[in-house]
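I am attaching a structure below and will ask some questions about it afterwards.
A single protein chain has been removed from this complex, and every other one stays in its place.
Moving on, here comes subunit A:
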Amino acid sequence: MRRRAAGRLIAVVAEATQYIQRHQNNSTIPDRAMKLTSRYSVLFTAATALVALVGCEQAPAPRFHLNPVVMVSNEISPEYQQEVANVLAAMFGTPDAPYALPESGLNQQRLTLAAGAAWSDKQGVDRGLYRKHCVHCHGINGDGRGPTARFLNPYPRDYRQGVFKFKTTFNPAKPTDADLRRVLNNGVPGTSMPSFSLLTESEVDALLEYVKYLSIRGEMETKLAQYVYDELGEAEKEDENGNPVLDEDGNPVMERPPFDPATNPEQGEVVKEILTEVMAPWQEASDQVIVPAEDGIPEDNRTPEEIGESVAKGRELFYGTKANCFTCHGPTGLGDGQQNDYDIWSKEQKAFQDATAQLQESIVSQQKEIARLGREGKETDEEEAKLAADEATLALRQPVAHSFYPIRNAIPRNLRKGVYRGGRRRLDLYCRVSAGIAGTPMPGVGAAAPGAQGTLSDEEIWNVVDYVLNLPYEPASNPQPALPWNSDQIAN
């Protein structure tokens, strides 16, 4: 017991020393670092004394976890998972010490301010902002699975697909910094995402940088897993001439090429390429901003008649098949149209669950088939090998499939409430209608890319915006309860 406590003491002291050294290295003001050092040595002496007395375990440093859906659906073996994690750690660091890879264009200073444990320095500067403000919903991985997430509706965003809904860019484009900043400052009305407008500008900037960091890291993880699946994996060993190498019994020799870009220059190139692929859309985001034609923007000083005319046109479009808003938002705009669809985050999980259920069914029918063949006295070796492989896959998939929160449908917005998640400025609504909402069933009706032709003209989109803004005040001619028919699923 005593020896264990002593071991812990040594570990804690070592960690404290490292911590202090890190701070000394990072700090630009040496005397401040000295103060920190003395303050921390006192603190850590106290802490170590406490550990020696009470013997409590120190909480392990938080670390990033691999995305189980990506790993299991790409059939990444435990060895490769470890290697992917190593590569990600080398590129992005840890939640306590994130690394802004120069190629990623991320800002190290902002990341450092946002990352790590939440504390305030002597000057009152808050550190560890992500863990202070965001982690309990968005999770340490940015997977939207923090401890509070389960109880929220809608669930917090999973950043790892790199898709964001409320932005001023074209549908497939990334959000700009200004877009992310707007969401942080305003929150997302109608959801649990609050406004962080009380934070300083530099704190908000640090957080938006960290959100980008988690997204880029998540996208990188998915693409690396796909690369490992596509290009690596256990394979038959081949000699220089491309012929299979056989063992003494004439069976092909298998080999597993490790995923280690640090020692394999070819893999190093691939990882760089993938990073470029992931980064390019982030870097191009500011070229992808939707700019409504100057002459099409409605005047501020329109007469009630002019507004009424525009609302009437918008109404016609809303209930017509050209804009087709009513099919989802419902015949009275209550959001009671198409309600059994999913957004991409739910779809990813649903597809995973469905495939798992299908595999389970297939296993049952394979067992029956093997029994039948057995009764007929036929060979079943091959069938049994496949069954065993499928059972092993199922064993990997089931715990992941069961780990999801209840999957919810994407319910179209009830437009009579006057609550707009992406902001209530006319420009916000224009962007939602024109580009659609990325990741959701909501399609765009405007140009899909700079210079492209949209289904609706600029003027028509402004008409729809006018009508949508007018909808909460329009008497419902045939009032209906706003309850969606699948409310039981929502209640879950």
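By definition in this document, contacts are C-beta pairs under 8 Å (C-beta built on N, C-alpha and C of every residue); 3 or more make two chains touch, one makes a residue touch a chain; residues count from 1.
FYI, contacts and distances are computed from a predicted model.
Missing chain, UniProt protein name, picked from "Rhamnogalacturonan lyase domain-containing protein", "Hsp20/alpha crystallin family protein", "Ribose transport system permease protein" or "sn-glycerol-3-phosphate import ATP-binding protein UgpC": "Rhamnogalacturonan lyase domain-containing protein".
Which of A:Q123, A:T263 or A:T321 touches the hidden chain is settled by the complete complex: it is A:T321. Of A:D230, A:E248 or A:E294, it is A:D230 that touches the chain left out of the display.
Considering the complete assembly, subunit A touches the hidden chain via residues 75, 171-173, 226-227, 229-231, 233, 235, 242, 270, 273, 277, 281, 320-324, 327-328, 338, 340-341, 344, 355, 358-359, 362, 365-366, 369, 383, 386, 436, 438-439, 441-445, 448-449, 453, 455-456.
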